[in-house]
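Heads up, one of the protein chains got dropped from this complex, but the rest are sitting where they should.
Up next, chain A:
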Amino acid sequence: MTRRRVYLVLPLLLITAVVAWLLRGGGGSPGPVELTGRGAHYAVTLALEPSTGPLEARVEVEPASPAEVSLFAVMPHMGHTTPEIAARDDGAGRYVARGELFTMTGAWEIGIRVQGAAGTEVIRINTLVGRGEEETP
């Protein structure tokens, strides 16, 4: 009896798992990632959820001297660039930027522009962008 139940329950569990996975979007939107990049003057750590639609990006700049930080993105394959989003100073070398960085899914290059006492540079970080959840059709 118990063995029969196992034969019944296991496939059912499997089917439920598959249905749940498919409903989530077959892999779903990517979770938050932490990306790092280093230029001649600065090193940055960028935390964001690489998805389309509005997002919040947290940038940590080293050395933590006051700087003007902004973000933009380029999709080289499509010849596409997005406007710069200015990041707000959150203290101690941390910056927060809110806005839309990616207009479509695919491979993007994020440019982090840091303008500080040591100089101005754009640090580039590559990422793969998935579909955002709150995206309007």
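Some observations on this one:
Note that in this section a residue touches a chain if its C-beta (ideal position, glycine included) is under 8 Å from a C-beta of that chain, and two chains touch if they have at least 3 such contacts; residues count from 1.
Assume contacts and distances are computed from a predicted model.
According to UniProt, the chain absent from the figure is "Secreted protein", selected among "Secreted protein", "Multiple sugar transport system substrate-binding protein", "Spore germination protein KA" or "2-oxoacid:acceptor oxidoreductase subunit alpha".
When you scan A:M78, A:A107 or A:L128 for touch with the missing chain, the hit is A:M78. Interface residues of chain A with the unshown chain, by the touch rule above, are 18, 26, 52, 72, 78-84, 103-104, 113, 120.
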